[in-house]
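Yeah, one chain of the complex is gone here, protein chain that is, but the others are all in their spots.
Naming follows writing order (A, B and C), and every chain is counted from residue 1.
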Amino acid sequence: MINVGIVGGTGYTGVELLRLLCKHPQAKVSVITSRAEAGIPVSDLYPNLRGHVDLCFSEPDVEALGKCDVVFFATPHGVAQNLMPALMATGTRVIDLSADFRIRDAELWAHWYDQAHGCPELISEAVYGLPENNRAAIKSARLVACPGCYPTAAQLGLLPLLENELVDPTGLIISAASGASGAGRQAKVGMLLTENSGSFKAYGVSGHRHLPEIEQALHDAQPAAAVPAAVTFVPHLLPMVRGIHVTSYARALNPDTLPDLQRVFEERYVDEPFVDVLPEGQVPETRSVKGSNMCRISVCQPQGRDTIVILSVIDNLTKGASGQAIQNMNIMFGFEESAGLDVVALLP
Amino acid sequence: MINVGIVGGTGYTGVELLRLLCKHPQAKVSVITSRAEAGIPVSDLYPNLRGHVDLCFSEPDVEALGKCDVVFFATPHGVAQNLMPALMATGTRVIDLSADFRIRDAELWAHWYDQAHGCPELISEAVYGLPENNRAAIKSARLVACPGCYPTAAQLGLLPLLENELVDPTGLIISAASGASGAGRQAKVGMLLTENSGSFKAYGVSGHRHLPEIEQALHDAQPAAAVPAAVTFVPHLLPMVRGIHVTSYARALNPDTLPDLQRVFEERYVDEPFVDVLPEGQVPETRSVKGSNMCRISVCQPQGRDTIVILSVIDNLTKGASGQAIQNMNIMFGFEESAGLDVVALLP
Amino acid sequence: MINVGIVGGTGYTGVELLRLLCKHPQAKVSVITSRAEAGIPVSDLYPNLRGHVDLCFSEPDVEALGKCDVVFFATPHGVAQNLMPALMATGTRVIDLSADFRIRDAELWAHWYDQAHGCPELISEAVYGLPENNRAAIKSARLVACPGCYPTAAQLGLLPLLENELVDPTGLIISAASGASGAGRQAKVGMLLTENSGSFKAYGVSGHRHLPEIEQALHDAQPAAAVPAAVTFVPHLLPMVRGIHVTSYARALNPDTLPDLQRVFEERYVDEPFVDVLPEGQVPETRSVKGSNMCRISVCQPQGRDTIVILSVIDNLTKGASGQAIQNMNIMFGFEESAGLDVVALLP
Partner (left out) sequence: MINVGIVGGTGYTGVELLRLLCKHPQAKVSVITSRAEAGIPVSDLYPNLRGHVDLCFSEPDVEALGKCDVVFFATPHGVAQNLMPALMATGTRVIDLSADFRIRDAELWAHWYDQAHGCPELISEAVYGLPENNRAAIKSARLVACPGCYPTAAQLGLLPLLENELVDPTGLIISAASGASGAGRQAKVGMLLTENSGSFKAYGVSGHRHLPEIEQALHDAQPAAAVPAAVTFVPHLLPMVRGIHVTSYARALNPDTLPDLQRVFEERYVDEPFVDVLPEGQVPETRSVKGSNMCRISVCQPQGRDTIVILSVIDNLTKGASGQAIQNMNIMFGFEESAGLDVVALLP
């Protein structure tokens, strides 16, 4: 049984970590911090945890966190990078759910996040935590940077095509939609039920912070990586709580010699516990992964034309954040990869 | 490990039984029947079960069901009663989620369900499956009649008051609201998303079939049971999927000598694994029990007047149906009562 | 064509006033104030008004407002009472949508609103703006206090019973539910889509500010008014935007000589343009009044017992606020009462 610390436990990724970890057979949360709620029982904020979690929030404290075997950061960007040097000096391993260590180029990070990076010296040590692509490196990592929610769903949908050099990496279209929990638990007029229920819109069209992460990852995925991936990424806001749906459009490089795409996808993910390639002709619904760590994927080639369509769904709080973070923890500590994550999606 | 059969597995209580039982440590579903879907994999109908349940639906068959240790009926009313004599002759134990054996008076049943009862001779053997009130009888029962969803939430809210003769049983008001999954998975215009999303209404005002069940149970709950309980019950339809919220209003018999109600409730349920009396001043939200078997309850006495208000919430598919059915199974087979049911509600 | 001013136009009652008034044949909004948004076009905040409203928000200014024929206050409580003396000195007529002048007893107001009343001297001049009960007084009023949303729906449902002394006024139960727009356009965590979508709860159980308003009005409605009305009022929050549904429970005083209730209701409202008594056996849905100024009502007596159930629905922003305010304006200025309000509810 390992000891787990959580920094920033009052947001939705924090409560999702608790929901899953409180039933994990080999991990126990012993510290959960929140400056604003210090002293308050966790279950006062999240009544679903009454009877399951007895902890109170505490002030962030490097010494207490350093005694944990692993610390999760469930904080907005900018927080983890400032605590990281002191925390890693304690020898604890860290899984960062925020964006702080996802981008390898500190200047690119600074450009998109509009602030200098507070800890550029540790960026190179950070391992990108997409198990389906990086399992070996995660196993021995001291610091794992968990992928963003959109990048997770987008990559799992596009990796088989890019790894096999089947599509033009310079004209990728990623049309994505997320439930409102992706925006976190902040008091903003724009995220009120009254402002979003029964409505749908795009946002961040001129540039969303997940774009450079997606392009970096898709570039890496190509064998030769000669051509930088160029992505047009448009996220949309769904009038619902959980779920990401990504519809990707990619142009086949050699339409006439394209292999059986269904088989390409099935073979790519045959051993993956959390990627489910649907039978031909079925499409994934976000509700089929609600509360679970699964990603479900379909691929098709409408009218046999050159444009390939890939549909991928995840729960943004689970495979898109806290579930994937625990999957990374399981890999790092040699646990069964699905320990604590063998959850059936809640349907209906 | 016991073998479980499910009759009528294509509805929402069927898929909910599967969601929970496929992770149960001591029970395994070996047969699931559906005339309409015989031969089809369960996971084709319910994609959340892909990777968790490998069964196909089969034709209902008493011989195959009779080999099970226990059989659940997740069927509309009228089905269980016809299969029951043959099935019980095999010696298997039965847990009926339908309304067939809830009402002790066959004529009253016939009046409310508008058909003669098909198996009146077995009604007296049926044990009413509300564990919080009837645990001992359930333990040895051959046939358990699981309570309806509204009656479960209503009883748990009112039992402490009636058992202690604190309120007038003849003027009870039960104002309740349910998510749309309570209406089942039937193709009806009235249950389309377009007909209910963003709207709210009462239904069954002139008489809902759960009324006689509620009155029978509340009558039984009184020590002397001299006065028949008389309830005004108005259910409403919520624009959401899961959850029942019951607001009960009861008039204190002796307002001046009323004991501390918070304490009455806490003491009544102190040992119950699935009833949570909230701290004074908190109110229950249906989302705090979504997908869990918990009932959360508040009691208060607005302005210190004579009318007591009790708020109780459950997930209609879990504590209101399939979860409670499994709780009954656990009691019947001597398992830990919360085996397979130790699930945290999905929030947000 | 009269000139209209609106104080506090950035909230939902403000935009609802604009939606309706911009098509009104005899009224034109010439001033709309907002300290926070002064200088900003109204349609930047509310894109549905693009092409319909050309105004910009301006700083509140008594001189500019005083030039209007009528001024609406669409502000939180506490604002209108402070501006009122100066504004009324200009001779303009005022329609206050806030709670400031609804309660006749300034001390009772201070108790429930937790602050001293800023303008007690004008309370007695305020006319309570429920046209169905007070049309003559409204016609000549200089200051109209529009009823709250819950009180409007509750009164319209109960007036016929109380006016005819058919029910016990001391044991009324009002179980009500509102869409989230009733909470206004404030940035609060508790009103996020993620906190309310797919969930339902009660709130304000120990005492909601609409309670004293309801009791005052129901007391007034009785011919003799000997017995103070005593109400248990429990509001609930619906996971949707617009709509109030009130389920009222009242005990018949003389069950054996109760007149035909359907007829009592139909006769009471036969000449009312905005009250629709549904045919016997039908129940009102909130969507049937979405965006309209209509109140739809059903009455029934389940199982012929002593408890009468009344169901009434309104759109909380229209008949519950801005629509009713315009109805009052029409009465005050001698316009057709339904001018600008002859809108069909948006269904589906």
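Just so we're on the same page, a contact is a pair of C-beta atoms (placed from the backbone, for glycine too) under 8 Å apart; a residue touches a chain by one contact, two chains touch by 3 or more.
The model shown is predicted, which means the values in this text are computed figures rather than measured ones.
Colleague: Which one touches the absent chain: A:Asp220, A:Glu266 or A:Glu285?
Modeller: Going through A:Asp220, A:Glu266 or A:Glu285 one by one, A:Glu285 is the residue touching the chain not shown.
Colleague: With the missing chain put back, one of A:Pro151, A:Gly243 or A:Gly320 would touch it. Which one?
Modeller: Reading the full complex, the residue touching the unseen chain is A:Gly243.
Colleague: So which of A:Ile173, A:Leu253 or A:Ala339 would be touching the chain we can't see?
Modeller: A:Ile173
Colleague: Which is it among B:Met240, B:Leu261 or B:Ile308 that touches the chain not included here?
Modeller: Going through B:Met240, B:Leu261 or B:Ile308 one by one, B:Met240 is the residue touching the chain not shown.
Colleague: Please identify which residue in A:Cys119, A:Val234 or A:Ala339 touches the non-displayed chain.
Modeller: From the options A:Cys119, A:Val234 or A:Ala339, the contact with the absent chain belongs to A:Val234.
Colleague: Across the whole complex, list the residues on subunit C that are touched by the chain not included here.
Modeller: Given the touch definition above, subunit C has residues 12, 15, 19, 22-23, 46-52, 181, 185, 197-198, 241-242, 276, 278, 282, 284-285, 287-292, 294, 296, 317, 342, 344-348 touching the missing chain.
Colleague: Using the document's contact rule, name the residues of subunit B that touch the chain not shown here.
Modeller: Touching the chain left out of view, subunit B contributes residues 12, 179-181, 183, 185-189, 191-198, 239-241.
Colleague: What does the interface between subunit A and the hidden chain look like in terms of residue numbers?
Modeller: Here the touching residues of subunit A are 171, 173, 175, 177, 179, 194-195, 197-203, 205-207, 230, 232-234, 236, 238-243, 245, 247, 249, 251, 281, 283-287, 290, 298, 300, 302-303, 305, 307, 309, 311, 313, 348.
Everything that follows uses one rule, which is that only the chains that are shown with their structure count from here on.
Colleague: Give a one-word verdict, same or different, on whether subunit B and subunit C use largely identical residue numbers at their interface, taking over half shared as same.
Modeller: Since more than half of the residue numbers are used by both chains, the interface counts as same.
Colleague: So what's the Cα centroid distance for subunit A and subunit B, whole Å?
Modeller: 37
Colleague: Among the residues of subunit C, which are close enough to touch at least two other chains?
Modeller: In subunit C, 179, 194-195, 197-198, 239-241 touch at least two other chains.
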